[in-house]
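A single protein chain has been omitted; all remaining protein chains appear in their positions.
Entry: chain A
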Amino acid sequence: MDVTSIGWLTLPLAILGGAIRVSTPFIFVSIGELITEKSGRINLGLEGTLMLGAMAGYGVSYLSGSPWLGVLAAGLAGTAFGLVHGLLCSVKRVNDTAIGISLIVLGTGLAFFFGKPLIEPKAPALPSISLGFWSSVPQVRAASDVNALFFVGILLAFAVYVFLNRTGWGLMLRTVGDSEDAARALGFPVLRVRILATMAGGFLAGIGGSFLSLSYPGSWSEGLSSGQGIMAVALVIFARWRSINALGASLLFGGAGALGPALQGVGVTGYYYLFNAAPYILTLAIMVASTSRAAPFADAPGELKLHR
């Protein structure tokens, strides 16, 4: 069969395949951010964590030869960054938003600095699982080559749902994020819970970062993230702080991100940069649509300082 035989289906297929690929880091970062925000803190620094994770993951994969070790290293780097954020914000009168912004700068800076020697070499990439074996159409095969981390992300969304709703620790996390007074009255270690939640968020964001550099074709460059860590914050708001929603929202953002390349792939080359801006436009539109003065973030964790 040749390319033309599937005709107009090429475009949705390319978008679907792209959506799965682009959404994977979104799933990890947004669920990480969700866990942090559920504890009552916002970590804007995940953009920096993402870059750091991408660099660390690529570096360790290159040095050790195992991409999965790279993923772990990325997660640990993210955890360390989460710990820094968590500790700094535990100091009285320190503002979590400001710390987050400074960590974006620090994280990208560190990643660029240590990543300089990694631009040339080729590190082993994460395996893909080919779900397109039944088809002989190359577009179908290309779209169905799904990275293993994507499936981990889906499992993660459900695991976090169960954690938040069906475990004692999950309820404790929500208590701390929703009402500090209540948490203190119950004797919960508020600061410790928040620090741990920020570390967990950093761990997941680091893994999301490793996907950027270790998924097919796999390379490290300084333009890898392009703001996905920041968009994840909007994504969490759009998902109303629910992990299953975050999974869907990530796919939507991924689809928007895949729009530009997909159109280019079928030969539409005009307005390339405009289509590439789709995820950012989507972010803006969602923020406008999902906020209102009359009902500011009704589902938001009570201690989150988004709307004060």
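Remarks
Rule of thumb we're sticking to: a contact is a pair of C-beta atoms (placed from the backbone, for glycine too) under 8 Å apart; a residue touches a chain by one contact, two chains touch by 3 or more; residues count from 1.
The rule we apply is simple: contacts and distances are computed from a predicted model.
Candidate names were "Acyl carrier protein", "Phosphotransferase family protein", "ABC transporter ATP-binding protein" or "Cytochrome oxidase subunit I profile domain-containing protein", and the UniProt protein name of the unshown chain is "ABC transporter ATP-binding protein".
Interface note: of A:131, A:186 or A:281, the residue touching the hidden chain in the full complex is A:186. Which of A:171, A:244 or A:268 touches the hidden chain is settled by the complete complex: it is A:171. With the whole complex as reference, residues 166-169, 171-172, 174-175, 178-179, 181-182, 184-187, 292-296, 298-299, 301-302 of chain A touch the missing chain.
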